[in-house]
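Here the structure is laid out as structure tokens; the discussion comes afterwards.
Only one protein chain is missing from this complex, and each of the others stays in its spot.
Moving on to chain A:
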């Protein structure tokens, strides 16, 4: 009985690890192969570790353009979201005022709206504002999508800060704005870190709005680069594999570096009822 349970346990873990790592390693290996090798020797090692597929991936597709766009959208989408939601979250966590419940209700309702339902209306709004096919359009939309999660993480963090901190700042003559930027922001770093990682991942991985709010290659982001490869280079497998790796590997490296922050972010992002 006990032994059987152990086998089941290890088998389960092994299967999970294999399912997670397998596709990734197989594509990594294939990214060094030539087209013939891929077709004839799909499971074996590449005959040599050549990087020509990677060079080609950057040459024939605007991969670097997609990269730059993703970095810009990721950084500014996150900064905008954190700044605005930090300010709003602070006020909502600390002060009583009219319409507060109404606002909180409206903000938390946004959590219940599946993004897909808003595809056409948002397309219309972005178009009307003249932001269609512009990186700034994506930045604003993503900052908005992160609203419920960031608000939840940040305001719960602000609630843990003792009120005495601000009161003594006021007594020392600091203004409201000074108190927020000089006292509250620095001590809330962990909260901002968590919300920031969540928000950055959202910006970095988003697909459905990126595809309807942009056209051509000028303002498209990395997830769309893969879509582009899928249709343009369907027969050039090695290049396709290399491009996939180029998109995936940085995410994984960043994850390994920021593991703690990501994990606590996911745990904090859970909306507890």
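Worth a mention:
Rule of thumb we're sticking to: a residue touches a chain if its C-beta (ideal position, glycine included) is under 8 Å from a C-beta of that chain, and two chains touch if they have at least 3 such contacts; residues count from 1.
We adopt the following convention: contacts and distances are computed from a predicted model.
The protein name that UniProt records for the chain not on display, among "Sugar ABC transporter permease", "Heme-copper oxidase subunit III family protein", "L-lactate dehydrogenase complex protein LldE" or "Protocatechuate 3,4-dioxygenase beta subunit", is "Sugar ABC transporter permease".
In the complete complex, the residue from A:61, A:141, A:183 or A:239 that touches the missing chain is A:141. The chain that is not drawn here is touched, among residues A:87, A:161 or A:185, by A:87. Listed by residue number, the positions of chain A touching the unshown chain are 5, 9, 12-13, 16-17, 19-24, 26-27, 30, 38-39, 42-43, 84-85, 87-88, 90-92, 95, 97, 103, 106-107, 110, 112-125, 129, 140-141, 143-145, 147, 151, 166-167, 170, 176-177, 180, 201, 204-208, 211-212, 222-224, 226-227, 229-230, 237, 240-241, 244, 247-248, 251-252, 255-256, 259, 262-263, 266-267, 270-273.
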